[in-house]
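See below for the structure under consideration.
Removed: one protein chain of the complex. Kept in place: all other protein chains.
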Amino acid sequence: MSLPISRFPVPELKSLPEDVRARILAVQEKSGFIPNVFLVLAHRPEEFRAFFAYHDALMEKEGGLTKAEREMIVVATSGANQCQYCVVAHGAILRIRAKNPLVADQVAVNYRKADIPSRQRVMLDFAMRVALESHVLGDADLEALRRQGFTDEDAWDIAAIAAFFALSNRMANFTGMRPNDEFYLMGRVPKEK
Amino acid sequence: MSLPISRFPVPELKSLPEDVRARILAVQEKSGFIPNVFLVLAHRPEEFRAFFAYHDALMEKEGGLTKAEREMIVVATSGANQCQYCVVAHGAILRIRAKNPLVADQVAVNYRKADIPSRQRVMLDFAMRVALESHVLGDADLEALRRQGFTDEDAWDIAAIAAFFALSNRMANFTGMRPNDEFYLMGRVPKEK
Amino acid sequence: MSLPISRFPVPELKSLPEDVRARILAVQEKSGFIPNVFLVLAHRPEEFRAFFAYHDALMEKEGGLTKAEREMIVVATSGANQCQYCVVAHGAILRIRAKNPLVADQVAVNYRKADIPSRQRVMLDFAMRVALESHVLGDADLEALRRQGFTDEDAWDIAAIAAFFALSNRMANFTGMRPNDEFYLMGRVPKEK
Amino acid sequence: MSLPISRFPVPELKSLPEDVRARILAVQEKSGFIPNVFLVLAHRPEEFRAFFAYHDALMEKEGGLTKAEREMIVVATSGANQCQYCVVAHGAILRIRAKNPLVADQVAVNYRKADIPSRQRVMLDFAMRVALESHVLGDADLEALRRQGFTDEDAWDIAAIAAFFALSNRMANFTGMRPNDEFYLMGRVPKEK
Amino acid sequence: MSLPISRFPVPELKSLPEDVRARILAVQEKSGFIPNVFLVLAHRPEEFRAFFAYHDALMEKEGGLTKAEREMIVVATSGANQCQYCVVAHGAILRIRAKNPLVADQVAVNYRKADIPSRQRVMLDFAMRVALESHVLGDADLEALRRQGFTDEDAWDIAAIAAFFALSNRMANFTGMRPNDEFYLMGRVPKEK
Partner (left out) sequence: MSLPISRFPVPELKSLPEDVRARILAVQEKSGFIPNVFLVLAHRPEEFRAFFAYHDALMEKEGGLTKAEREMIVVATSGANQCQYCVVAHGAILRIRAKNPLVADQVAVNYRKADIPSRQRVMLDFAMRVALESHVLGDADLEALRRQGFTDEDAWDIAAIAAFFALSNRMANFTGMRPNDEFYLMGRVPKEK
């Protein structure tokens, strides 16, 4: 597909600083392709490093939230921000991590109607509030999380993921970041044994 | 899957009036399954008849819009209304009619970023205005359509589809209408020859 | 009055299909004039038939809501959608059906301030939610109706009327449908005996 | 009608300061009844005096706007603010001043669809911007007025009326100010000669 | 500073009616400078008189609210309306009346995060509702005030101040009223003894 993946120049891999290139090659090795977010943001190596360091600190860490739950926060808030790249790319990761081919499309359109337990529904209520009206957040919002068994450290995780993708959605919308075609089908078809 | 498809009782096929049952059996014959909208709305046969008569008058007619374009209007406005059933079900139909496995997800999240020609982008600008702020519609909106080659009859089609799904989205959101699992994968995997 | 009643051509009665013409003549016989919605929508006979079949299924049926209550839903939600035709025309019908010359103007501007019992206020809270934010509708909304004695079938009626006029308001706003002058005064002056 | 006209105590005429009572008796003499706004605001005589001094300075003055145009601004912005008292009471005055039984209902619901010349439509565009988003007002808004022949003093009049009724609408909504029954029919029926 | 303080002509003091000039000289005597609102509104002496009569009736009166609390309502609602003049000028007065150099900036940005007791937070919740959505105000809002010990007369004060500055903010935004440079630093630096 020859459609541009960014409004900005996309650097050649060989022209990139060693650490940035290594990171990109590692993800290509693992995924079989290079997600466009890596190529688009590599236009600014210093920002690239901070972006992925932040991303990994939030998305790859241990903690009270499962990895699928983290991706669910990304998909729901990115849907609210109408960010095509993040909904499509993280929708794929959510399907894989949740081993559920349906949940990403459900959460992207309207998480209130998704097949998720009330714990996750409350988690997404909170994440959406961070994404869309953080200025009204108060104790009652944290209480609602606690009633579902979330710790305050979990609350930080939820808020920080919603906040980080507030940044990410805006950069993707600004750059016109195009989702790779590969993402659309990932995690939809059960693998044969 | 045993999750309920509606907040309301879903009638048995055999208990339905003959014409309603015939319509449902015909779609089952054609699609291989019964889309849940037929079963959910059959709770009220008289409304069912009017709903599908209206639907067919708009979606199955000849005219200046292709069938894929009609479905595109449904997907974009249903995304804006956060209607899970319509995005998932009509997303499937859009993929099939457009013979394009990517366009439905793109249009559902943010049609401004979709891989569509400017004609369709302007068509969706107009449809979204009908869906979200019809009280401000004026001559300038129709002029924008004409500049893309749409006739005023095409404008009626676009407006009427957006208006009909304003109804449809609200009924689906109200009844908690669940999309059939079959829709999620339809039109995503190219058929082998 | 020679102002146009639609952006679109208005058909001559004699050029219309027999059933459409018969329907229009019947309403003229009953009301003494032809409400413009009939003439404007007759531009598309097939959609006309479905529209009025749907309308009658919702507005003329027996059930837990009085006919005045059904019109009240139309006036409140059409006011929110800034639909001049529906507020003026159904305001007239509401005055007549409720035998109350004041309630339509009250409900059109702000139903929270209208002289209506709390049952009707809760009914309109629900209808407005369907009209304006159906994606957040949940069990709590239905519970609020039940506490006022509404059955779930009544809830369907309320939702379906609000949903149908979501369609109707958009078509009226799109076509520039002009209310007949007759409507403005109907039901305002008590008939002498 | 025994419904309360305010959440607050309504003073007896005889208990009011002389100037406030005189003002109220004068309006009663002229109109044949006492509009409730006078009785409701008389609860606070000092504010009453300032309110009506401001009102008269804007609504009774000579200038580039006709008195009907001034009332039109009141009705349009009060409709946007969902203020029942102001829409009903000033709707009556607008019908009388414009000698037009239809225009008030049209402007209250959606001024863009009213039977008014483009000069008045642009005037109301400006008034609505003052009412709803004055923080974005800029030179372009004043230019649009000038192109319709409005002077900058006319612009002040339009803005000041919209601003004054921003206050008035809020006080009416807060006090639960009830429109007098008399207003609903005023100006609707042509007087016989 | 030679930047214009209004889009409109600013009258010379000597050209003003005696009472208007006297009022302006008195404030200059007291404050050491003439706040621009006096000069800008003096363009229309009759409106000037009503404006300041209203202002004084609300802001200078005795009652259940302290003068600092009255200014707090002005700053919070003017922040919501993005009115630069009122936030800067009344922020200065608030700092002085509350003898607190921080509270004005806090309240202007987000009163929910300000260092204020819950009584004042509830007062501002109510004021913001008057400012931004007075059409939904109901008994529950007054109950919330009563639970904090506010009387219904206090409620009128809060509502009337929010309503008056709804007017004031719109006039300041419309005229492009410029805050005097003096206001920015007032009340920030503790006076030496």
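When the chains are written out, they are named A, B, C, D and E in that same order, and each has its own residue count from 1.
One rule holds in what follows: contacts are C-beta pairs under 8 Å (C-beta built on N, C-alpha and C of every residue); 3 or more make two chains touch, one makes a residue touch a chain.
Given the structure is predicted, the values throughout are model-derived calculations rather than measurements.
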The chain left out touches which of the shown chains? A, B, D, E
Chain not shown: contacting residue from E:77, E:106 or E:134: E:106
The one of A:19, A:115, A:152 or A:181 in touch with the missing chain is A:152
Filtering E:40, E:58, E:83 or E:137 for touch with the omitted chain leaves E:83
Had the left-out chain been drawn, it would touch chain A at residues 7-8, 43-44, 46-47, 49-51, 53-54, 57-58, 61, 81-83, 130-131, 134-135, 137, 142, 152, 156, 159-160, 162-164, 166-171, 173-175
For chain B, residues in touch with the removed chain: 110, 112
On chain E, the omitted chain is touched by residues 3, 79, 82-84, 87-88, 91, 101-102, 105-106, 108-110, 113-115, 173, 176, 178, 181, 184-185, 188-189
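Note that only the chains that are shown with their structure count from here on.
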Chains touching both chain B and chain D: C
For the copies chain B and chain C, the interface residues, called same if over half of the numbers are used by both and different if under half, are same
Distance from the mean Cα position of chain E to that of chain C, given in whole angstrom: 44
Rounded to a whole Å, what is the gap between the Cα centroids of chain C and chain D? 28
Multi-chain contact sites of chain B, meaning residues that touch two or more partners: 82-83, 135, 173
Looking at which chains touch which, would you call it a line, ring, star, complete or other? other
